[in-house]
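Left out: one protein chain. Kept in place: all the others.
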Amino acid sequence: MTHFTSVHSIKDLDALVNQALEIKKDLFADEALGKRKTLGLIFLNPSLRTRMSSQKAGMNLGMQVQVINAGTDAWTWEFEDGGVMNKSTSEHVKEAAKVLSQYCDVIGLRAFPGLIDRNYDYSEHVLNSFIRHAEVPVISLESATRHPLQSLADLITIKENWPHKRAPKVVLTWAPHSKALPQCVPNSFAEWMNAAPVEFAIANPEGYDLAPEFVGSAKVYHNQKEALQEADFVYVKNWSSFETYGAMPCVKDDWLLKKDFVESNPQTQFMHCLPVRRNLEMSDALLDSENSLVYKQAYNRTVAMQTVLKSILERTL
Amino acid sequence: MTHFTSVHSIKDLDALVNQALEIKKDLFADEALGKRKTLGLIFLNPSLRTRMSSQKAGMNLGMQVQVINAGTDAWTWEFEDGGVMNKSTSEHVKEAAKVLSQYCDVIGLRAFPGLIDRNYDYSEHVLNSFIRHAEVPVISLESATRHPLQSLADLITIKENWPHKRAPKVVLTWAPHSKALPQCVPNSFAEWMNAAPVEFAIANPEGYDLAPEFVGSAKVYHNQKEALQEADFVYVKNWSSFETYGAMPCVKDDWLLKKDFVESNPQTQFMHCLPVRRNLEMSDALLDSENSLVYKQAYNRTVAMQTVLKSILERTL
Partner (left out) sequence: MTHFTSVHSIKDLDALVNQALEIKKDLFADEALGKRKTLGLIFLNPSLRTRMSSQKAGMNLGMQVQVINAGTDAWTWEFEDGGVMNKSTSEHVKEAAKVLSQYCDVIGLRAFPGLIDRNYDYSEHVLNSFIRHAEVPVISLESATRHPLQSLADLITIKENWPHKRAPKVVLTWAPHSKALPQCVPNSFAEWMNAAPVEFAIANPEGYDLAPEFVGSAKVYHNQKEALQEADFVYVKNWSSFETYGAMPCVKDDWLLKKDFVESNPQTQFMHCLPVRRNLEMSDALLDSENSLVYKQAYNRTVAMQTVLKSILERTL
């Protein structure tokens, strides 16, 4: 059985992206494939894009789709083994995963990190516990350290918007925020870009370096201006500190890209996974620019999920 | 692109009501029309009738239907332009509307008024912001000042239950409540009745006059008894003050219609949009009377939504 949890779940990344572009030409070409199959989408956290695009992808493939908000619709889950469940959790992940496997042919699970215990989050304890007990393929709808469906959609979007032969220069840049956010999207984007035929770099303030396993071979800049020189794609995203886990160390420089950057870099295309806080994390100038790809990325979330689901149903992932 | 937000969205009201009565004869006659189309129903507020009837109407037309509780399932929305989003909202309506347009062919949106700032509510800031950024047709599932699907269902119900040639006398009467309610339903009902072939009047205590733009040419009575004389249809509904916006000015007279009214007006039919607080806003005597139309109104909510959806899908609205 094959799960989809990261770029490492993919045998041939280039082939998968090409398949996605093929699927995108006719989203209803495989509507018999999922007939009589049930897709369960389990959310431990809020979601708009993932919820809608995943549901749509399943329906496009003819699947029965069920969406559950685990904590409110159903019961809170326990993830520790062997203990006495005399606290607030009502159901062990072992039962949850095995029971869901009775009703679903494929399960999507969203489980954000707590941002308190780095080892716990980075061991992907929640997702891995669920997978260990599940008896059907599991698709990560964003876990403690990764958001692979977003990254696949991002890669599709880059490929579609890069008509040139040379590898594009893609830069992931940190941006400000008022709340401590997970590292899932930047981790995952880095992981996928490192595996893709692009020239990839990361820009973030000191104290905000991502985990080495995700940075990989990417060059890391602590100077945004330097990093962004001649960038073809700039991926804007806030994240909290990995080093001082979950903290938001003070940043002196202004990392919010503005109108002057758009004007002086007319060739650069802008990306963000959304939701985004306007003028805090990303300015109107970038978001409303003709070079913004954010809505195309959102559209490609359906394509990404449909590609993964099709591969799982056809056992080719 | 055509949206459905009020009676002004309709080209030919009489034709639409006739079409609705035709659709009602066989709710499954058009089940191929919506094939491969997605209807997104977005609720910023609670809903039972609108939620179920809209979902049913979409499914009857063969559509894929997705229902989202925006605030809890997904992210809270920001409606102001140009500001720095460093408060509690997580996603700007611009992104929300444009992203939903990536996944949906038609979007229904419910957004109640705040009842605090009259200019803000009466400018329909939330609905209009959403529509400005949406790229697909939008159907109001009740907005700050109107509930047009309810009014269409009400008009269908009146037409079905009025076998006579002469125009019926329809009276909208205010009724008591313990909570400050929006003016959406009475505003909307007044707007539709003023456009329909009926004799229309409004009864409400002083201090509760609706906005002139909705009252239109209707006669307004501050004496309930006088207003209700020889009424064929009495539409009962509470609303808070438009004049002292959102307030509930003290009312001395007893505006709750009771058994004696039912008995002395055997020809009068009673309407309410539901939910209703029994014996506070509408007495058991009216609700349980043989002349109550409230459940027929509820049934016609499906017919109304299906008529609007069909018109949008066929681009005839």
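Letters A and B mark the chains in the order given here, with residues in each chain numbered from 1 onward.
Convention: a residue touches a chain if its C-beta (ideal position, glycine included) is under 8 Å from a C-beta of that chain, and two chains touch if they have at least 3 such contacts.
Everything numeric in this text was worked out from a predicted model, so none of it was measured.
Participant: Taking the entire complex into account, which one of B:52, B:211 or B:251 touches the absent chain?
Facilitator: B:52
Participant: Please identify which residue in B:13, B:115, B:247 or B:280 touches the non-displayed chain.
Facilitator: B:280
Participant: Which one touches the absent chain: B:66, B:151, B:204 or B:302?
Facilitator: Within the whole complex, the residue contacting the unshown chain is B:302.
Participant: Considering the entire assembly, which residues of chain B contact the chain that has been omitted?
Facilitator: Contact residues on chain B toward the absent chain are 28, 43, 46-49, 51-53, 55-56, 59, 69, 72, 178, 274-281, 284, 287, 294-295, 298-299, 302.
Participant: Would you write out the residues of chain A that touch the absent chain, in ascending order?
Facilitator: 36, 38, 40, 64, 66, 68, 70, 72-75, 78, 82-86, 89-92, 94-96, 98-100, 102-104
Rule of thumb we're sticking to: only the chains that are shown with their structure count from here on.
Participant: Return the distance between the CA-based centres of chain A and chain B, expressed in whole Å.
Facilitator: Chain centroid spacing, chain A to chain B, equals 39 Å.
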